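What follows is a structure written as structure tokens; I'll ask about it next.
Here the complex is missing a single protein chain, while all its other protein chains stay put.
Labels for the chains are A, B, C and D, by order of writing; each one numbers its residues from 1.
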Amino acid sequence: MIGNFPYIAAIIFIGLGIYTLMFKKNLIKIAIGVVLIQNGVNLFLITLGYIKGAVAPIYTYAPSGQIMVLPTPQALTLTSIVIGIATTALILSIAMMIYKHYGTLDTDQVRRLRG
Amino acid sequence: MNLSNHIPILIIAIPLLAAFLVPLIGRINKKATGILTTLALSVSLILTIILAVKILTVGPQVYVFGAQSPALTLPSGLKFPIRIMFQIDAMGIFMGLITAVVSFSGAVYSLTFMEQHSGLDKYYSLLLLLTVGMFSMEFTGDIFNFFVFLEVASIAAVALISFRGVDLGEPAEAGFKYMVVSSISALMVLFAVGIFYGQYDLLNFAAIASVVKYSQLDKIALGLLVPVLAMKAGAVPMHMWTPDAYSEAPAPISMILVAASQASLYALFRVTFSLYNITLNTLAVGWIIIIFGLLSMFIGVTMAIIQKDIKRLMAYHAISQTGYMFLGVGVGLAVLANPVALSQYGITAMEGGIFHIMNHAMYKGLLFLTAGALFFRTGTKDLNKMGGLAHSMKYTTIFFIIGAAAIAGLPPFNGFASKLLIYESVYRFNPLLSIIAMVVSILTLASFVKVFHSAFLGPKLPQFREVKEVPKSMVWAMAILSCIIIFFGLFPDLIVKNLVHPAVMALIEQFKYTGTVLGGI
Amino acid sequence: MKQMSRIVRTVTNLIYGFIIIFGFYVILHGHLTPGGGFQGGAIVASAFALLLISYGALNTEKLLKKDLLSILESGGLTMFIGTAFLGLGITFFYNFLANSGSWFGDAAVIGINPGNMNTGGVIPLMNIAVGLEVLSALGVIVLVMASGAEFTKKKENS
Amino acid sequence: MKKIIFGIAFIIFFSFLIVSAINMRQFGEPIFSEMDDYFIENAQSETGANNVVTSIVFDYRGFDTLGEATVLFAAAVGIIALFRRVTK
Partner (left out) sequence: MLGLLETGSGFWSAIIWVIVVLIIGGIVYYIRNKGEESYKKNTEQDKPFISGNPELSKEGSHISANHIYWGFTEALKDYYTPLVKTHTGNINDYSSWIIVITVIILIMVGVNG
């Protein structure tokens, strides 16, 4: 149980992001919530790859006689981090566009499309 | 080198290469971008048809990236695949055909529809990227790769929805909403990937399906995957993004977005049928999907009747038609564990649902294109401002009648065939569901009578004196889809026997899906 | 945005070249040391961001041409997918240069070794391609968003 | 009223995620690791790269990397299109 604390830390990130998406009224804060969920999921993935007392999976000048951590989660996390960068950039620029046209970032006013 | 082994990747790689080259070519010649896009998409359409023939005659195809040979799934002495692979069976190629046809006609339509817009090279590049994302979502056999291309499709779709956001506010708003919900869904998918990886150290659909134990974690992964994928498919009550996105995107993009949401629907069926087949409690999950279907059908159509914006109305109809697919396939899933009922009506219900996917892509695409034609000539999407357009837009009127009759399930168009399959088989599962489906079909007809009357019938209004027929390429794009609709309507048995039934069997028979990769058949 | 004080600009002039050089080092040694195309490209793009915040958007656009960056972006991606296409004799993404004796074709010493630059097959090429793509894409994103902010601000004032 | 329902839903969702974290295998002690062991053993001989992560990113899972570069490209193109100068 307490050994799983790193997972729980990642889950808390995700929960904070979900809370921001559900209850915060500012578009920029919503973008921050999306980023929080991304970081939580990335943290969860990278945590899955750890092995106690292992070294990075790189053979250049590696300390001899050591086991190496699982390399796949690192590749997956790299991919999802770059995807997260792209998503965040797009969300923020669309928020800028919304501000240009609506003059506000409040989700209660940014709802011309409804019904 | 024998290219016939490489068809699965060429379908993806040629539009991808074109997408990278289009911005460069756009600097030299603006006109050439559209031509290049249409060319690339036509090539991938032809290759998709060739691949479909190969798969339906030979069997499922596997393409392993970077291996010694395209079919080498298991390197020496391994029990599981280590590389990304495409795993295309009848169901995957069925969705691939839809994607190819829809995106090709969308590109043809865009040639003149988007002419007066600026930044066309970006538009065509994003259109190709959206197509590539949909193709890969449907072909891939690797769960993380599925997440990556889900994001590719989402981001390209968002950029296209908010393409008109430079001078208008609403497209940017719709794009923001779609971006947020699709990021939530993609991240939940990624979390489920993490759960699977942590348990089994596997990332391949078939390999996970062979070892999945339906433990507590697998239940949580299922409970995360089903709603987010249903949300991407536009299931009530998570459908609110759908009318915004469909109504604010340019008309060809609305058509392609329908196919994109169906790619997520395909992923939902893939997860429930191929990943956990009968290991899960099929009755509970089947009823979940059936309830999604009922809510989507009824709320979608009742909200559609009161709409004033023609594209919003059609978007709500997209939701309600998605309900039919949920209903048919959900009935099939609910009786999956019961061979007798499955052979009696389950398979027929799934045939109806799967056949309805293709029909819906075709006629809803046609309807969106006609709405785009009206917008192109009149400059408005508001039904109150339209009227009497049948006098000046003959072809568009004919195409709209075909599409409306098909979506309302009037014989002899294709909508009737798939809806009939759903009615008769669902009636034997639970009569009430079938009756609700018929009522929804009647309401659909009613709301399209409203559209037809207020937009096309009536006297020639003075403000539309100089309105004339839309240009050639738009007419051609609409004609392609109408011909497909009429053909499907006249010969539904050919499609059901040759395309739909193998697809349903590919969903039901899990051992074939896993056996394609892990051997053993 | 405005340009920042003289101190910031002087320090930027001193270090941004080193940041770019370090980024390219990370890109080129991606198959030997921690890092690779994405990380190195991000480092170079961070140098662009440093220029941006210290000199302001309008001055930076004189130094960094958006058109050049977007051409570089398409070019890098085309090089990447082209390298993947070259493996099509066997399969897409087949590492046809590894252990072949030609460019980057030396067989790596199995186990712990100081590392040989001339190994890795197509991996160094893909690192370079992806590095170019990432640095230009991130640079374009940062530049366009900054100038877009100027644009929107002008919109409000007028 | 709506806020209360959403709050309860959020709490239950969060607790489900916590349950998944608790049921996950012990931190730092993977049970199955065949795929990663294969990578660690054979990456050097197959791809000739010392960096196992890079050899996964660009060789074993190269198609993911293509998709990821495509995402970045799509975002850049979309942002350029979003901030383009309108010339009707």
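Please note the rule applied: contacts are C-beta pairs under 8 Å (C-beta built on N, C-alpha and C of every residue); 3 or more make two chains touch, one makes a residue touch a chain.
Worth saying up front: this structure is predicted, and the values here are computed from it rather than measured.
S.K.: For the chain that does not appear here, which of the shown chains does it touch in the whole complex?
M.R.: Across the whole assembly, the hidden chain touches A, B, D.
S.K.: Of the listed residues B:P75, B:G458 or B:P471, which contacts the missing chain in the full complex?
M.R.: B:G458
S.K.: Which candidate, B:I305, B:A337, B:L445 or B:A479, sits in contact with the chain we can't see?
M.R.: Per the contact definition at the top, the residue touching the missing chain is B:I305.
S.K.: Which listed residue (B:P75, B:P227, B:P471 or B:G515) would be found touching the missing chain in the intact complex?
M.R.: The missing chain is touched by B:P227.
S.K.: Which listed residue (B:I46, B:L432 or B:L490) would be found touching the missing chain in the intact complex?
M.R.: Residue touching the absent chain, from the options given: B:L490.
S.K.: So one chain is hidden, and I want to know which residue out of B:E151, B:D201 or B:D244 touches that hidden chain in the complete assembly.
M.R.: Of the listed residues, the one touching the omitted chain is B:D244.
S.K.: Across the whole complex, list the residues on chain B that are touched by the chain not included here.
M.R.: So the residues of chain B touching the unseen chain are 173, 176-177, 180-181, 184-185, 188, 214, 216, 219-220, 222-224, 226-228, 230-231, 237-238, 240-241, 244, 280-281, 284-285, 288, 299, 302-303, 305-306, 308, 344-345, 348, 383-384, 386-388, 411-412, 416-417, 420-421, 424-425, 428, 446, 450-451, 453-454, 458-459, 461-462, 489-494, 496.
S.K.: Please identify, in ascending order, the residues of chain D that touch the omitted chain?
M.R.: Interface residues of chain D facing the absent chain: 2, 5-6, 9-10, 12-13, 16.
S.K.: Touching the missing chain, which residues of chain A?
M.R.: Residues of chain A in contact with the hidden chain: 18, 21-25, 27, 30, 107-108, 110-115.
Quick note on the criterion: only the chains that are shown with their structure count from here on.
S.K.: Across the interfaces A-B and B-D, which one involves more C-beta pairs in contact?
M.R.: If we tally the C-beta pairs in contact for A-B and B-D, the bigger total goes to B-D.
S.K.: Could you say which residues in chain B touch two or more other chains, in rising order?
M.R.: If we look for residues of chain B contacting two or more partner chains, we find 16, 20, 23, 65-66, 144, 148, 151, 155, 158-159, 162, 165-166, 172, 198, 201, 203.
S.K.: Which chain A residues touch at least two other chains?
M.R.: Residues 14, 48, 58-60, 70, 72, 76, 78-79, 82-83, 85-87, 89-90, 93-94, 97 of chain A each touch two or more of the other chains.
S.K.: Can you name the residues of chain D that touch chain A in the complex?
M.R.: Going through chain D, the ones touching chain A are 3, 6, 10, 13-14, 17-18, 20-22, 24, 26-30, 33, 35-36, 39-40, 43-44, 50-53, 56-57, 61, 64-65, 67-69, 71-72, 74-76, 78-79, 82-83.
S.K.: Quick one: which bits of chain B touch chain C in the complex? Just the residue numbers, please.
M.R.: Of all residues in chain B, those touching chain C are 1, 6, 9, 13, 16-17, 20-21, 23-24, 27, 63-70.
S.K.: Please give the residue numbers of chain A that touch chain D in the complex, ascending.
M.R.: Against chain D, the touching part of chain A is residues 1, 3-8, 10-11, 14-15, 18-19, 22-23, 47-52, 57-60, 68, 70-72, 74-76, 78-79, 82-83, 85-87, 89-90, 93-94, 97.
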